[in-house]
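The complex appears here without one of its protein chains, the remainder shown in place.
For subunit A:
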Amino acid sequence: MLPALSSIARGLRRAGHPAVTLRVAAFYSGDAAATATTTPAAAPKPNVVPDEYYNLEKATPDTLNVFYLESTDPFLNLATEEWLFRSLDVTKTRVLMFYQNRPCIVVGRNQNLWTELNPRRLAHLNGLPGREPIALVRRRSGGGSVFHDLGNTNWSLVSHRTIFDKAETANIIAGALNRLDVVDGASTSARQDVLVGGDKVSGAAYSIIRDRALHHATMLLSADLNMLRGTLSGEAELNITSRGVKSVSSPVRNLRVPAKDQPGELVALQAMDFSKAVVEELRAFFEPKDVVFTHMPEATMRIIPDVIKNYEELRSWDWFHGQNPNFEQAIRADVGGWELSLRLKSERGLIVGIEIESCSAPPLPVEHPISQEALLIRLHGFCEALTGQRYNEAHGVASRHLERFGSGADASGAFSLGRALQEAIVDRYFVPIGLPGDAP
C-alpha cells in the first residue's frame, strides 16, 4: 500500500467505527488497486524522514497523490481537505486536491465578518427570486475573503513544511495555465498571486501545522464576478474598529482559452482541463515516481469520522463566530434630542461590555420629550441586556428588550423611547449574521 493510503487506513483504524472503517477501507483499496502499482499491504512504517527527501536536487518524492473531492458542499470539502492535510504522511508524498463549491463566501481564519463582508447586501441578494443562497464559511487558513461558485475551482497542495515554497507553487500554477494557452498569459506577482494581464485569477492562502504546510487557492474559470462586487467589503457606517486580517481587493477576471474544435474561438477554461494541466506541471517539476488519482465520492467523505468532526466544527458557532477577532463599535445616535455616544466591545464573538460615553444636549435648546435621567436609566438596562450575549444575535436580543419598554407606568413615553432606540441604534448598528451555512 502506498504511504498516503496506509496512513489514511491507520487514521481510520485509530478512529474506531469498524463498520465505517470497512466501507471506507474497501473504497480506498479498490481505488489503489485500480490506479497504482500494487504492492502487498505492509504494516504502517514509522514516521521516519529520509534525509535526502528534503533536497530536491538529489531526490524526488515517491508519489504525487491527487484527490478529486466530489462534493459541492464547501464545509464538507474543507473538512475533507483538513483531514487529508493532517493525516497523510507528507514525508514521502505530495498531496494535490481539487474541489468545487456551490455559492459561498469563504473568509480567512482571522477575519472579522462585519468588516470584511456586507451582510445586508448578502441578505438582499439571497432574497432575490431564483438565486441559490450564498453560504458563509470561515476557513482554517489565513488571508482574505473569496467568493466561490461552480464557475470556480479550488486546488490545494500539501507538502512538508521545510520544502513549502509559496513562490514555487504559484509559478507551477502559472506554468499550468500557460500550458493551456490562457489568453494574455499567466505570471506571478511579488505577493505570489497568479495574474493574467494584470488581473488576479487565483486567491491563495496557507495553513501550517507541525511538520506540514497547505497551500490552497481559488481559480476563476467562469465565476459570477458580479457577486464579488459589493459583498466582499464591509459597511463603513457600522463604525467597527477591529483587530484581525483585512482583505486586499484586486481586479479579477475569468480564464479564457482557445476552443479545441473551433479555431479562433475563445471559451471558458474547464475545471478538469485545469486540474490535468496542474498535474502535468507538477509531474514535470517534481518528477514523482508515481501519480495516484483518487476520486472521493461525497458519500464516502460523509462517513469518515475525522471529516465528520471537522465538518461539525466548521459549522459551529464556536468556530464561525467565536473566532471573530476582538473589535469595538462606536455607536452615535440621536435619541429624543439627546446625542448619545456608546462604545461596544466584543471578544470571541460575545458582547463583553457597552459603555455609555456621553449623553449630551445639542447646542440649541430643544424641548426633550424624555428626561435625560429617564433615558440613562433605560439605556443602562439596554446595555446590561446586551452584555454577555452573542454579538451576531444583538439585533434580536436588543429588539426583544425594547419591545418590553411599553409596559411600565410611563408607558407612552417609554414606548416612544423604545422606538427611537430601535431605529437609531439597533436597526442601524446591529446586523445579524446567522450560523455558518445559513443564508444571511
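Brief remarks on what is shown
The rule is simple: contacts are C-beta pairs under 8 Å (C-beta built on N, C-alpha and C of every residue); 3 or more make two chains touch, one makes a residue touch a chain; residues count from 1.
Quick note on the criterion: contacts and distances are computed from a predicted model.
Comparing "Glycine cleavage system H protein", "Elongator complex protein 6", "Ras-related protein Rab7" or "Intraflagellar transport protein 46 homolog" against the UniProt entry of the hidden chain yields the protein name "Glycine cleavage system H protein". Of the options A:Ser207, A:Asn254 or A:Gln422, the residue whose C-beta touches the omitted chain is A:Ser207. Residue in contact with the omitted chain (choice from A:Lys92, A:Arg140, A:Lys200 or A:Arg378): A:Arg140.
Considering the full assembly, A:Arg243 is the residue among A:Arg243, A:Arg283, A:His380 or A:Arg404 that touches the omitted chain. Although one chain is not displayed, its contacts with subunit A can still be listed: residues 49, 51, 54, 108-110, 140-144, 160-162, 166, 191, 204-211, 213, 243-245, 323, 325, 347-348.
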